[in-house]
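Note sheet for the following structure.
Removed from the display is one protein chain of the complex; every other protein chain stays in position.
Letters A, B and C name the chains as they come in the text, with residue numbers starting at 1 for each one.
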Amino acid sequence: MTSRIGVVTFPGSLDDRDTQRAIRLAGAEPVALWHKDKDLKQVDAVVLPGGFSYGDYLRAGAISRFSPVMETIIAEAKSGLPVLGICNGFQVLTEAHLLPGAMLGNNHLHFICRDQKLRVENSATAWTADFAAGQEIHIPLKNMDGRYVADARTLDMLEAEGRVVFRYVAGADEEAGAVPGVGHNPNGSLRDIAGITNETGSVVGLMPHPEHAVESLVGNGRTDGLPFFTSILKRLVSA
Amino acid sequence: MARVVVDVMLKPEILDPQGQAVQRALPRLGFEGISDVRQGKRFELEVDGPVDDAALARIHELAETFLANTVIENFTVKVEEEK
Amino acid sequence: MARVVVDVMLKPEILDPQGQAVQRALPRLGFEGISDVRQGKRFELEVDGPVDDAALARIHELAETFLANTVIENFTVKVEEEK
């Protein structure tokens, strides 16, 4: 029996089905989790998918964070349950204080959808072991509130502990000016941070969408996102 | 230097999805007894020079033409006490 | 019924691109003399029952845990005069 990876559907989640597909393509079994259920159906790991849960009203992730399912996830994550938060999921994780810092509106004030180049800074987390440290990958990015902020002390701590997992780097796309006026950092995130992890590397959040980089025909036409899901699968199988 | 605050709120008859979402979340957080929530915008303007009637009139105009869309929003202009 | 207003503003050290965008647009609209603009949120809560200290304390807690994210935002709670 393969590993079971839960994907939470909040009201307004959008990329839940796509995330389930990515999990399937990686060889694991996706399990749908419902925001009103505290029960995690014995999954081995959880993905909080992208979307606009509760319409991003108040602040992105601020309302979902109080859902019944999050109560269990917060407790379990503290005792080691691997959790990946993608985009809105990352926002939920910061609102839930499972990851430090906060997400704010993009500095250019627009929604942005583009192919984004990232550098993998930490390949030792539960979700990035199949990458090589320093590897550069292309993952689609699409969000309104992607600006990662934290105070300088927190940022220094994240850097010192190697907890910055992904950074935005310059790629052909923005050099070519596809989104004019927006440089390699697509949202004004401090220190070009695209994703971070908790102390143990079990909880990871990032703004770009690996589930939209798993097939050559759709998404960004690459498979740079698959290692997220194969990484966790290997970890779970060997555990 | 003085601070002028412009509050912009959706008109009462206009749907406020954000305020509604907040209100609907309250019981789950254990907050009862709040019968309505409206969410609007607050602009804090730092004004050089004195905030006399002329300055206020201009800020009023700014609010009316730019900070608010009076088709759907109301606004108020207030001078904040110096700190 | 009384109205309690919660104002939520980004902390001063946090970049406020919305406020900046407003400020940058001002000269184009013919407005000079405004040296800074910050944009935040205003929540109007209609409270059933009396707004006593206990009620205010609860709303303060609501603001702290929910209406504002204190990692990035400051807030104030005010009771508005009855109209």
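Following the convention adopted for this analysis, a contact is a pair of C-beta atoms (placed from the backbone, for glycine too) under 8 Å apart; a residue touches a chain by one contact, two chains touch by 3 or more.
The rule is short, and it goes like this: contacts and distances are computed from a predicted model.
Participant: For the chain that is missing from this picture, which UniProt protein name fits: "Phosphoribosylformylglycinamidine synthase subunit PurL", "ATP-binding cassette domain-containing protein", "Energy-coupling factor transporter transmembrane protein EcfT" or "3-methyl-2-oxobutanoate dehydrogenase (2-methylpropanoyl-transferring)"?
Facilitator: Of the names offered in "Phosphoribosylformylglycinamidine synthase subunit PurL", "ATP-binding cassette domain-containing protein", "Energy-coupling factor transporter transmembrane protein EcfT" or "3-methyl-2-oxobutanoate dehydrogenase (2-methylpropanoyl-transferring)", the one UniProt assigns to the missing chain is "Phosphoribosylformylglycinamidine synthase subunit PurL".
Participant: The chain left out here touches which displayed chains?
Facilitator: Within the full complex, the chain left out of view touches A, B.
Participant: With the full complex in mind, choose from A:F52, A:F90 or A:Y168 the residue touching the hidden chain.
Facilitator: A:F52
Participant: Residue by residue, what part of chain A touches the chain that was omitted?
Facilitator: Considering the whole complex, chain A reaches the absent chain at 11-12, 14-15, 17-18, 21, 36, 50-52, 54-57, 110-114, 140, 142, 144, 172, 176-181, 209, 211-212, 215, 217-220.
Participant: Identify the residues of chain B touching the omitted chain, counting contacts across the whole complex.
Facilitator: Residues in contact with the chain left out: 10-11, 13-17, 20-21, 24, 69, 71-72.
As a working rule, only the chains that are shown with their structure count from here on.
Participant: Consider the two chain pairs A-B and A-C; indicate the one with the greater count of contacting C-beta pairs.
Facilitator: A-C
Participant: Hey, how far is the Cα centre of chain B from the one of chain C, in Å?
Facilitator: 8
Participant: Averaging only over C-alpha atoms, locate the centres of chain A and chain C and give their separation in whole Å.
Facilitator: For chain A versus chain C, the centre distance works out to 30 Å.
Participant: I'd like to verify one number: the distance from the centre of chain A to the centre of chain B, where each centre is the average of its C-alpha atoms, in whole angstrom.
Facilitator: 34
Participant: Which chain C residues reach two or more other chains?
Facilitator: 66-67
Participant: Multi-chain contacts only, two chains or more: what residues does chain A have there?
Facilitator: Within chain A, the residues that touch at least two other chains are 58, 66.
Participant: What residues of chain B sit close enough to touch chain A in their complex?
Facilitator: So the residues of chain B in touch with chain A come to 17-18, 21-22, 25, 28-29, 39.
Participant: For the complex, which residues does chain A have touching chain B?
Facilitator: Its residues touching chain B are 54-55, 57-58, 63, 66-67.
Participant: Show me the residue ranges of chain C that touch chain B in the complex, using the header's touch definition.
Facilitator: Going through chain C, the ones touching chain B are 1, 7-9, 19, 22, 25-26, 29, 31, 33-49, 55, 58, 62, 65-67.
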